[in-house]
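Every protein chain except one is present and positioned as in the full complex.
We just call them A, B and C in the order they show up, numbering each chain from 1.
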């Protein structure tokens, strides 16, 4: 149920004509109860001038996917709007690498939601990036 | 001199076939001595599902532009690689808004560089986002 | 007027019997319209095991002083409660150094306030730390 909802949200983002189109290679694997797992193969279109996953794309992926995780936290939970996004870059991912994105709702209160996310390389398990995301969720 | 260098770096990023292509509407206004100013008109392709500037694109713009500011800090300063990027979202920018991006080198040491950046709406002067960016610059 | 208010708030924090007593050597120099400047001489009681200003004390100073800056933003502005505090440590300050703390209100909206702060060494002008502070200010 949540998985279908998140896949619909992602599809909508990709097809809307906005910046979400850069997420078209993302595959949502599981979603529910405030958590989400997704995967993507790094391609040339995702890279920076060094040929590795662009930090700005990592930020975009985390911005959207942690918001989707939040939506599955409880029925009718809204997506809110971002207050703060912070990403640490621990290792690089290169073309051909399969990355796994996990997102988790740490707290979803009446006005604020605190989310965390991580990108790892699937084969080696190396952590590519860790992130925190704060959203304003007031109705 | 620095202005030309940064414009060349941006052009290269846009044309390389990587994620930098999303920066193709950015116009570098000035650059030098660790600082940079640029502008961009928000278009539909830059927006999230609410029709405002996507936080992931803001992150991408700041990631690249603060790195260009760093390059102008001193001759032969390298661009380094990102350790940490943090963005606060204060206000939204909608389609048609002209945004101004400023970036500044707070410190560029032997192994670490500390940068800050800001996005404002040109007409109203409203702050859209503030950011800090830490890079590893070891040769 | 604002200067007197902030000095009273600081005095109250120091004398309350809580953790604010660690701020007893802070001298507020100016305050008003969302901004504040203060000074402190680094003494042994302020240091970590390396004999330099403890990062936790820097965090404490910034937490309180940026909150005082917020209070001066407009009449009856409340101090709110912290959502997020982030500090970058650029250089160290040693015993005997005179540090200058500046804090600034970037935005104070209906429910959220965004603050920034900086610690510099007075004589050299070297940046010791930069910080951002987000507060929840809902009445």
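The rule is short, and it goes like this: a contact is a pair of C-beta atoms (placed from the backbone, for glycine too) under 8 Å apart; a residue touches a chain by one contact, two chains touch by 3 or more.
Because the structure is predicted, anything quoted here is derived from the model rather than measured.
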Among shown chains, those touching the left-out chain: A, B, C
Touch criterion as defined above, residue of C:6, C:61 or C:93 at the omitted chain: C:61
Candidate in contact with the missing chain, chosen from C:6, C:40 or C:87: C:87
Positions on chain A where the hidden chain makes contact: 86, 88, 90-91, 106-107, 114, 116, 127, 130, 132, 134
Residues of chain C (touch criterion as defined above) contacting the omitted chain: 12-13, 16-22, 44-51, 54-57, 59-61, 63-64, 79, 81-89, 92
Residues from chain B at the interface with the omitted partner, ascending: 83-84, 86, 111-112, 134, 136, 138
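The rule is short, and it goes like this: only the chains that are shown with their structure count from here on.
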Inter-copy rotation, chain B to chain C, in degrees (Cα atoms; steps of 5): 180
Centroid distance [mean C-alpha coordinates] between chain B and chain A, Å: 21
Multi-chain contact sites of chain A, meaning residues that touch two or more partners: 83-84, 86
